[in-house]
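Got a structure for you, questions after.
Missing here is one protein chain; the remaining ones are kept as they sit in the complex.
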Amino acid sequence: MYTSKEIAAFEAGIKLGALYHQFVGTPVSVETAESLERAIERSISLQPYVVSVSVRIDRSMLMGNVFGYSELSGKMIRAEVGVAYEGAHVRAVLEYDPEKDYPMMHLK
Amino acid sequence: MYTSKEIAAFEAGIKLGALYHQFVGTPVSVETAESLERAIERSISLQPYVVSVSVRIDRSMLMGNVFGYSELSGKMIRAEVGVAYEGAHVRAVLEYDPEKDYPMMHLK
Amino acid sequence: MYTSKEIAAFEAGIKLGALYHQFVGTPVSVETAESLERAIERSISLQPYVVSVSVRIDRSMLMGNVFGYSELSGKMIRAEVGVAYEGAHVRAVLEYDPEKDYPMMHLK
Partner (left out) sequence: MYTSKEIAAFEAGIKLGALYHQFVGTPVSVETAESLERAIERSISLQPYVVSVSVRIDRSMLMGNVFGYSELSGKMIRAEVGVAYEGAHVRAVLEYDPEKDYPMMHLK
């Protein structure tokens, strides 16, 4: 058996894994980043038990390739997802950890 | 050796293949469809040689699952991409073919 | 603060969300399903804290389109992921729930 909080944590993990692997690889630039942020937020907010989502793409990493755009990578994303499950609430974050050089996901 | 028009057709194919396989699986509903359409258009418009992109998600297919949302599938998408390469122009379309029950891509 | 078990549950959720949204949309047939199952298992097994992964694609759903293949959808997948985090172990499952007509993810 699992507690409500364990299940809420599980559900929060699903959302961050989904967000990451659905959208990594998407072409993006400084001009289109906001549109993509909002579309990701709205899409993930539809999933079960989500109460809040915020997504921020780090513009300083959008330097552009030879054709003038970038591809969304995990390191560019700061996302925070709030999940509520039968009275339990958790917040989970995806953010780049510069020391580990890795896009870490953690419970907050 | 390839003609400019053959290369333009190749480039148009890349864009439709990219659009399809990047975004299929994204959670979507009637409320979020427009945000997703615009984000897809803006994202694909960044790719090389693209001069126009329009994306339309068929609302009548967004009936919702037990949690009230749908997942973007190829059959829901009508997309049209215009590509220009060294004087050659092509337009390519992704649209559901109800007879074949298949999301067809073709040059227009 | 979170317990080890809550964090393990969170990590298990990440893996199922990743698996789902990375691979949904992949062309698949009865002939290629096993190759895809193994590649998904091996790929997800690389992620942090994973101790086991098994993936099974339901062949009875691979009926084929007009060109003779299918696309991987969530409903076709049964996946089970085992995660260990600082002494806590959880198992999480993705499987189609025919009553809900939805690919459910749950802790086991």
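The chains carry the letters A, B and C, assigned in the order they are written, with residues numbered from 1 in each.
FYI, a contact is a pair of C-beta atoms (placed from the backbone, for glycine too) under 8 Å apart; a residue touches a chain by one contact, two chains touch by 3 or more.
On a predicted model such as this, the values are computed, not experimentally measured, just so you know.
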| item | value |
| --- | --- |
| Hidden partner interface residues of chain C, rising order | 18, 22-23, 25-29, 31-32, 35-36, 38-40, 42-48, 67-69 |
| Contacts of chain A with the absent chain, listed as residue ranges | 20-21, 24-25, 65-67, 71, 73-74, 100-102 |
| Chain B residues touching the omitted chain (full complex) | 2-3, 5-7, 9-22, 90, 92, 105, 107 |
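Assume only the chains that are shown with their structure count from here on.
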| item | value |
| --- | --- |
| Inter-centroid spacing, chain C versus chain B (mean Cα positions, whole Å) | 27 |
| Chain centre separation (chain A, chain C; CA means) in Å | 19 |
| Separation of chain A from chain B, taking each centre as the mean of its C-alpha atoms, in whole Å | 24 |
| For chain B, residues contacting two or more additional chains | 25, 67 |
